[in-house]
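Just one protein chain is left out here, and the rest sit where they should.
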Amino acid sequence: MLREDGLLVKKFDKLLIANRGEIALRILRAAHELGISTVAVFSDADRNAPHVRYADEAYHIGPPAARDSYLVIEKLLDVAKRSGAEAIHPGYGFLAERAGFAQACADAGIVFVGPPARAIEIMGDKLMARATVTAAGVPVVPGTPIGQSDEEMTAAAIQMGFPVLVKAAAGGGGKGMRPVHRVEDLPDAFAAARRESKAAFGDDTVYLEKLITEARHIEIQLLADSHGNTIYLGERECSLQRRHQKLIEEAPSFVVDADLRRRMGEVAVAAARSVNYVNSGTIEFLLDRDKNFYFLEMNTRLQVEHPVTELVTGVDIVQEQLRIARGRRLRLRQEDIQIKGWAIECRINAEDPYNNYMPSTGTITAAHLPAGPGVRVDSGVYVGNEITPYYDSMISKLICYGETRGEAVLRMRRALEEYRIMGVKTNIPFHQHMMDSHRFLSGQFDTNFVEERFSMDDREIDRAMEAALLATLAAHEQSQRAAQIVAPGARDTSNWKWLSRWERLRR
Amino acid sequence: MLREDGLLVKKFDKLLIANRGEIALRILRAAHELGISTVAVFSDADRNAPHVRYADEAYHIGPPAARDSYLVIEKLLDVAKRSGAEAIHPGYGFLAERAGFAQACADAGIVFVGPPARAIEIMGDKLMARATVTAAGVPVVPGTPIGQSDEEMTAAAIQMGFPVLVKAAAGGGGKGMRPVHRVEDLPDAFAAARRESKAAFGDDTVYLEKLITEARHIEIQLLADSHGNTIYLGERECSLQRRHQKLIEEAPSFVVDADLRRRMGEVAVAAARSVNYVNSGTIEFLLDRDKNFYFLEMNTRLQVEHPVTELVTGVDIVQEQLRIARGRRLRLRQEDIQIKGWAIECRINAEDPYNNYMPSTGTITAAHLPAGPGVRVDSGVYVGNEITPYYDSMISKLICYGETRGEAVLRMRRALEEYRIMGVKTNIPFHQHMMDSHRFLSGQFDTNFVEERFSMDDREIDRAMEAALLATLAAHEQSQRAAQIVAPGARDTSNWKWLSRWERLRR
Amino acid sequence: MKYIATVKDREYTIEIDPDRGILIDDVPQEIDFQRLGQSGFLSLLMNHRSVSAVVEEKNDHWDVLIQGELYNVQVQDERVYRLERMRSTGATVDGQAIVTSPMPGIIVAVPVAVGDIVKRGDKVVVLESMKMENELRAPCDGVITHVNVTAGANVEKDQELVGISQEVAEAS
Partner (left out) sequence: MKYIATVKDREYTIEIDPDRGILIDDVPQEIDFQRLGQSGFLSLLMNHRSVSAVVEEKNDHWDVLIQGELYNVQVQDERVYRLERMRSTGATVDGQAIVTSPMPGIIVAVPVAVGDIVKRGDKVVVLESMKMENELRAPCDGVITHVNVTAGANVEKDQELVGISQEVAEAS
């Protein structure tokens, strides 16, 4: 069914997943569970990736750089045509929020698992989005209109008072975003935000917003079908960020009660309706100390952190996306949505928390995932996986569920200890330190907490002696083995006996 | 606190786990999540097992045979003393239902994470159990009293009518149990049941029960604290069995509605109260076609299939066990328990479903676990793990959750496809075939379904050509490599090119 | 290079040719074959169909695990295959079947004796292992020629337990 707004909605049996990594695997699994067959695409860097191995079919689409592979609309449409895929799921990142891609799919008669192109377009343009939702009665953060000169923006900043936030009009995920506390730092911030935005989105338009301090980042998950039904699935707490990259997300939020949840949810539904939204989407809000909330932006796609909502509502958001794209009515009404228990997600990034979170590249030499009750791992990495600078540094998501927030935190601690990744440095110690932090445990944090009031320096680590011993035993083992290879006749194995000797003594 | 019935209940901070395999790991994780430190024990066969590696401390307790290690009470109490463990969790199997072990713990001042010895004793004696629960108004299956001669039992069988069930008085888990349809088969059945019971429990007393045909095996999960509060956590459907070994369990049951659940739950609570039960326990019922239910037995311990109840109630049963043993009151009242969604567990056994489910021994050479939303794996196996005849053949449990039964089944199919174990044959194809079976999908099965109306012969497998190709490519790769090692100078690598050639053609 | 691969009574002729690529039963296939590290995990793209498998070499065959199913594949060089076929044509196979222990355990019962006539599927040994009694059955019709164990004996994996002389084997 081609709707008036250009959105194509119809039953399909074969789905192309225009993405890679953990999210491609997540979507593949949902499709398999609905009996939909799957088509993966891969760059040269991803031939051995799980999304290729788990798909029913897989097509090569070019060299590693995304601009030559995962971002090339023509290649994706060509694979859809060759494979007979009737629908495309964009995942997040890459082409997920390109209105042109949604439109190109519709034009080719392919279902785009997402909202109508027009909704992406409006919400993708921060200024248009502000105007549209404001008209629908949604509160927004004060800011400048688009198209102002640096001088006009500087004047506006002085008038609204510092701190302010320089934002890329095309931005998302924290890219092209710079907080500025003093007027003299504005020129550098304009330049940096433009550079990042140009590199990431091919557009260098920036504008200003008032920076709400001590604010929390709270977002509302929405589902909307093509028949006009829109519901909210509660909130996610996403305040723990670094350089506007979310690191830890929770559902529900420590500071949102039932009444605030209902009010934010209803405003979020109104915002979505203002652009005739269909499929899964998220309204991001800033929540200030006095529980006032302001519309930040809408993410017109599936989000990285969707699992925490899945765990506390019992709803499989990706399956719902596919059902909605197939034209089905939502089975759930607002009153069916209940929040039960608590879920926390830690994003596992290839970066060094002890060295200014510098990204870490290399080849994964060992990967042992945590498991057991209440633990979910959405991962796209594998042994032999080369972590390259071509794609972003998030390699896995660890999500834990508990009956209460305390139990979820304790389970996360346990799971982080079980997680073993070698070959790149990861931010697992950061998460461990956070799970031990009193501020985190008491829920007392805002969006600046990680950058301004959290340090790895005070982390106590008490396994140095064991590490020293293990490395020494491994080194000794190796040298003994080498010696035996060189002169097998010259020595017996008695040097090894002490090891088993100690074992025997204990038996 | 030492209660009147001899049960010791007190706060403890160090727990010894008197078990191995997946359940030892399950308990370790729960203890870690409660901040309780853990002591593992291991036989010679288990030095490298996960429960040893994940525990805070580990002690060797003897050779592989359980009677020389995991079943030796003195060794376990000695380890508790040496390590300073203040409590012991027995898991399931091994010493879990030995009243003498519970009593020995109490005598040594060690908390036994389970019921009072007297409750184990009564419920462990099938006949005493029948008498006790009957007095509490619980319906039971007709049968003979204990201590009858073969002649008396034969006469009783003729009187109550065939089929009957020969049961070991000390039995459990299907061991020492034999269905008999004709009077002439009774002598053999008596002999076999006695042999098995003697071997498994050191006791060869048997008795008879009427065999309820077309019955379902439904059990009620209970939690009881030491302050007199007992609640039920809904039912589990355990009818899919082979030789009285459960293979697939679900929660809830297809045939139990809210009213029946309440009635069975209340009867189960009454049965538990009749022995002053404390901690986690399960009342097993037979449910006939007319929805009459009969008490079968009580399992006075944690059960293999507890995860399905955890997934639909959100309650962590093992954590609750530890809290109860520490003397805490139940946080949950009956009205807090709600069943949400559907969960299915498949027991992954080392056995060959295509060859009469013959146990399979060997060394695990590869193990890749399924993951993603709604999938839980409780596993104790690892690469390098030798599957020996010393312990039972269940190597892992795969549990899937869905919003509905259909979704749980579809997710289980997906997860079974993802599961990879090499080195032993497993019953994964059995589970796959069951998940495809119309009878299973429509919920139409009883306890005889697997043995009498389910066959692997009609399973269609369509990947033979791919298997042939993969083996041939692996063999070719190996022979080419061997040839190059023998005469490196004599051949170039052109024989390899076709592989990369095909790759290149596609790029 | 031509191979004959046999799976469950089905035979495939697989040709690996530097010039012609890969042909299965003479049909060319577009193949992309990858080994993940040094493990037995393999990934195959066959005309874009993705197949993920674990492949391991055994004594006389290859074990291939695909989507939960274990395939027993015999791979033979075509020339070896032809030679073996030629050799066996017309000959009579010496009809002796041996029932071996599939795992270590204890013999519970041996309900047959030398000279007994058994049918395929008849119970010949009861073995206890992994806490369960397992019944070993005759793989063919025949006469019991020897019984190497008695009840109570401890046996190892692959130990020979009972011999059966088969009916005269058919010429293949």
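By letter and in written order, the chains are A, B and C; residue numbering begins at 1 in each of them.
Please note the rule applied: a residue touches a chain if its C-beta (ideal position, glycine included) is under 8 Å from a C-beta of that chain, and two chains touch if they have at least 3 such contacts.
Just so it is clear, the structure is predicted and the values come from calculations on it, not from any experiment.
**Q** Can you list the shown chains that the absent chain is in touch with?
**A** Answer for the hidden chain's contacts among shown chains: A, B.
**Q** So one chain is hidden, and I want to know which residue out of A:Arg263, A:His368 or A:Arg453 touches that hidden chain in the complete assembly.
**A** Of all options in A:Arg263, A:His368 or A:Arg453, contact with the hidden chain holds for A:His368.
**Q** Among the options A:Thr144, A:Ser226 or A:Ser393, which residue touches the chain absent from this view?
**A** Hidden-chain contact among the options goes to A:Ser393.
**Q** Check each of A:Asn19, A:Ser69 or A:Gln432 against the chain that is not shown and name the one that touches it.
**A** The one listed residue touching the chain not shown is A:Gln432.
**Q** Could you list which residues of chain A touch the chain missing from the display?
**A** 175, 192, 195-196, 199-200, 243, 245, 350, 356, 358-361, 365-366, 368, 388-389, 391-393, 416-417, 419-422, 425, 428-429, 431-432, 461, 463-478, 494-495, 497-499, 501-503, 505-506
**Q** Using the touch rule from the top, list residues of chain B that touch the missing partner.
**A** 40, 47-48, 52-59, 83, 382-384
Throughout what follows, only the chains that are shown with their structure count from here on.
**Q** Using the average of all C-alpha atoms in each chain as its centre, how far is it in Å between chain A and chain C?
**A** One centre to the other, that is 48 Å.
**Q** On chain B, where are the residues touching two or more other chains?
**A** In chain B, 417, 506 touch at least two other chains.
**Q** Note the residues in chain C that touch 2 or more other chains, in rising order.
**A** Residues 32, 39 of chain C each touch two or more of the other chains.
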